[in-house]
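A protein chain is absent from this complex, but the other protein chains hold their places.
The block that comes next holds subunit A.
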């Protein structure tokens, strides 16, 4: 089209018409051309028909709209048998029961701690497990570990495996109780849980220095760290006190072995010596649960009859 200076008023209608048509045709051509080039390019490069859906797919993925069926043509409520693998314990669980399982598995439910503690109490009543390597504090802090429940089961089968232990809260105990407690147990207060260590006076976790410090802290400057042997002396024990004490214990099978004693390589010679000392402890612990004194909410006091300690006498 020529770019001329033209006076439009001087033209008649037909000429104007022709010019308008030409402009229109140009515009249409321009807009079509871009599109044509796109299609031409697509065909030439081979991807024009590429994303068309094949008839098989069209049949397979068609939406179904009939009463009683879902969009896939499936009947409702047929998914009872779906299963999944728990990421925590790697067990295969029915999908519809996964949430309650996971709650217990992670130790988060209302009942979880009660069940776990009961299991621990049961398992430790029945075995003479040796000192555990585990750090007291870790078990208390580690919410996500399935370990606390697992170990309960394990210790039933293998008495030389470590057992669980929890600590005592020293705030709830009176001075007399504390004194008696500290004559038999390590007693070092954990920074994490603020509880006292319930292991023996020779517990590997803490040093004698720590034990002395805690005694001075709790009992006053005159407090003395007792020798290990004296703890075996029955006379020095005040039975009623210790009963009250132990009723507050959540666990009762405290170890009284040094690090060298524990471990799977333990020979029977060593164990027999330690059994002697252990016997007393177990004795107390069983009696302790019988008394049911104190504010031990978590444990259901099951009073075994007094003859029960004789079981341990037999073993020794």
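Following the convention adopted for this analysis, a contact is a pair of C-beta atoms (placed from the backbone, for glycine too) under 8 Å apart; a residue touches a chain by one contact, two chains touch by 3 or more; residues count from 1.
Operating definition for what follows: contacts and distances are computed from a predicted model.
Hidden from the displayed complex is a chain whose UniProt protein name, among "DNA repair-scaffolding protein", "NADH:ubiquinone oxidoreductase complex assembly factor 8", "Small ribosomal subunit protein bS16m" or "Ubiquitin carboxyl-terminal hydrolase", is "Ubiquitin carboxyl-terminal hydrolase". Listed residues A:20, A:108 or A:224: the one in touch with the omitted chain is A:108.
Residue in contact with the omitted chain (choice from A:12, A:30 or A:51): A:51.
The chain not shown here touches subunit A at positions 37, 40-41, 44-47, 50-54, 56-58, 60-63, 65, 70-74, 76-77, 79, 82, 84-88, 95-100, 102-103, 106, 108-109, 144.
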